[in-house]
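All protein chains but one are shown at their positions in the complex.
Chain lettering (A and B) follows the sequence in which the chains are written, and residue indices restart at 1 in each chain.
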Amino acid sequence: MQKEPEILSFDALVVGGGIAGGETALNLANNGYKVALVEKELSIGGKMILLSKVFPTLDCAACITTPKVSEISRHPNISIFTETDVHSIEKLGEKNFEARVTRRPRYVVEADCTACQLCEEACPVVVRDEYQYNLVGRKAAFIPFSICSPKVAAIDIDNCTLCGACEKVCPPGCIDFTQKPREYVLKAKTTIVATGFKLFDPLKISRYSYGSAKNVITSMQMERQLAPTRPFHTILRPGDGKVPDKLAYVLCAGSRDDSVGNPICSQICCMYSIKQAQLLMGALPMADITIYYIDIRAFGKGYDEFYEQAVSMGVRFVKGKIGKITEKPNGNLSLRYEDIATGKLKEADHDMVVLSVGVTANAEAGNLFEGKKLELDVLNYVAQPSPLLSPSKTNIEGVFVAGTATGPKDIPDSILSAGAAAGEAISYLNQ
Amino acid sequence: MAKKSAKILVFSTEKISDPAIDMAGLLKLHYPPQVYTIAMRCSSSIKPKWILRAFDKGFDGVFIAADGSDCAYGESCTEKTGHLVEQTHNLMKERSIDPARLRMAAICSVCSESFVKQVKSFNEYLLKSQE
Partner (left out) sequence: MQHETMKKKLGIYICACGGNISDYVDIEKVKEAIKDEDAVILAKTTMFACGDTNQKDMDADIKANDLSGVVVASCSPKLHLTTFRNVSERAGLNPYTYVHANIREQASWAHSDDKTGATEKAIQIVKAAIAKARLAEALNPITIKSERSVAVVGAGVAGMKAALSLAGMNDKVYLIEKSKEIGGKLKTMDVISPEKQSGSDLLKQLEAEISNNSRIELFTETILTESSGSIGNFTLKLNTPTGNCEVTVGSVLLATGFDTYTPEEGEFGYLSHSNVITLPEFKAILQNSSGKQLVVNEKEINSVAFIYCVGSRQVKGDNKHCSRFCCTAAMQTSLDASDKFSHLQCYHFTRGTRSYGKQELIYKATNDKGDIYVQFPDKKPPVVETSGDKLSVKAVDLLLEKREHEAEVDLVVLVTGMVPDKDETIGNIFKLPKGRDHFFNEIHMKLRPVETVIDGVTIAGACQGPKNVAESVNSAIAAATKAHSIIAKGELQLEPIVAYVDKETCNWCNACTDACPFSAISPIDFKDKKVAEISKSNCKGCGMCLPVCPSDSIELISFTNKEMESMIDVLAQ
């Protein structure tokens, strides 16, 4: 271990390198402020960089995210700390914050790696690929995904057998198993929390058979199948690799549901499901797609028109909450639901089911601060003491919040809130 | 099977009609593929000699997707674009070129459907007149 942590000073500390944190960092950096951007994953870009296309314009998510990520990564005023855990942030006084963070070793010398992927080919260990939401495997020596930033290999040390195969093939010889965690003290005058959200875990609803029925997947898994950097080059059901032709979307999987502790609406699932349905109609023109919903919440600019477009394209919308999903011997799925239109209990047969999983709070934000804690609301989102007039202020003066850390949001609202958080932070720095 | 289409040069404008043409693509509103676009700053900046050159070099038609009253550079745009079209029509007549091979319509920044309708009907006219 190193003896003393390295001390670095910035104007602003941004916790979370998703699209909200990144946008906040860019707004601050473009106004001349020095920013430390801390991200726990191996790449910045958050969840958005993994999406296929975005509603309601159907721009590809990568086309919007990658240039932003690229701008962030080369901005002279932004220092990025990926694979970094925040232990504590302490407010020592006004405009005086101190964060203790640890950068985990990647076991690859970042500056020398050329992303040639030879280590990946050589590595004999195959594990589930979390960046493809477990649809396929990856190696223990790997590049997270093709548009990640930084585009540098990493060794998954928990699964590595230390066989040394990667070391032997690496052309610049940049694999280094002697790397140790590096400790830093990041001093900053303001802190912005952009810790994002967590996807609802569908295992909590056992009657939906996620995990046991092979052809029940989550919407994020479908998102990966539709993305340009997709694992397969078509849409496949995981059970047997068959191209599905009768798909169902189950909306409100883990949202508007007291029984799983998430009474609120996740705000994005209707729209992303409608988007996926439109994309699927392009990818699988012969497929039938049914969306089972409670209410269609197409509330944003151009969203209702986008919903109408899906209706006119032939996506079937059925008002009804799915009670139970049962796997049949041929891998197909039987969905039991109450058809609201007729008031009757019905069964429907589909060959693939997508659970439109909701948004839940990332409660880790509550443990970031030492001394005065960052206050969370009853649903574990970061509390907004003045939601109407200063939505990005928190209970700690000088600490601001951006993106979905305060509750479900779509991408345009996350980006607006990042602009607002940056503005409030600049005003605080000017006080 | 490829459909026959006339060769059309579209003068669009960077801020008004080109976004509408982009949106036509985004919405997959198809139109004949031999329609090519050059984006100008403003539709009243097109020199008649460029239009004549397009006919000389083999274009069947020229379509000006004009700013109309939305022009960011002032309302005189409509009148000025109209004037240059009129001037070019006269020059075309002098050269025995059918003046109907130059068309103009105001295309606002969200007029994607109107754009597609216009170029489709222009294409049909041009194909018919060649028969």
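Assume contacts are C-beta pairs under 8 Å (C-beta built on N, C-alpha and C of every residue); 3 or more make two chains touch, one makes a residue touch a chain.
Predicted model only: the values in this text are computed from it and were never measured.
Engineer: Any idea which of A:6, A:130 or A:305 touches the chain not displayed?
Structural biologist: Here the residue in touch with the unshown chain is A:305.
Engineer: Which one touches the absent chain: A:6, A:59, A:130 or A:240?
Structural biologist: Final answer for the missing-chain contact: A:59.
Engineer: To test your reading of the contact rule: which positions on subunit A touch the chain that is missing from view?
Structural biologist: That gives, for subunit A, the contact residues 27, 30-32, 54, 57, 59-60, 62-64, 66-70, 73, 115, 146-147, 149, 151, 227-229, 256, 263-267, 295-305, 308, 319, 340-343, 379, 387-392, 407-409, 411-413, 415-420, 422-424, 426-427, 430-431.
Engineer: For subunit B, which positions touch the chain that isn't shown here?
Structural biologist: 2-3, 5, 7, 9, 15-16, 18-19, 21-26, 28-34, 36-42, 44-50, 53-54, 57-59, 70-74, 76-77, 80, 84, 87, 108-110
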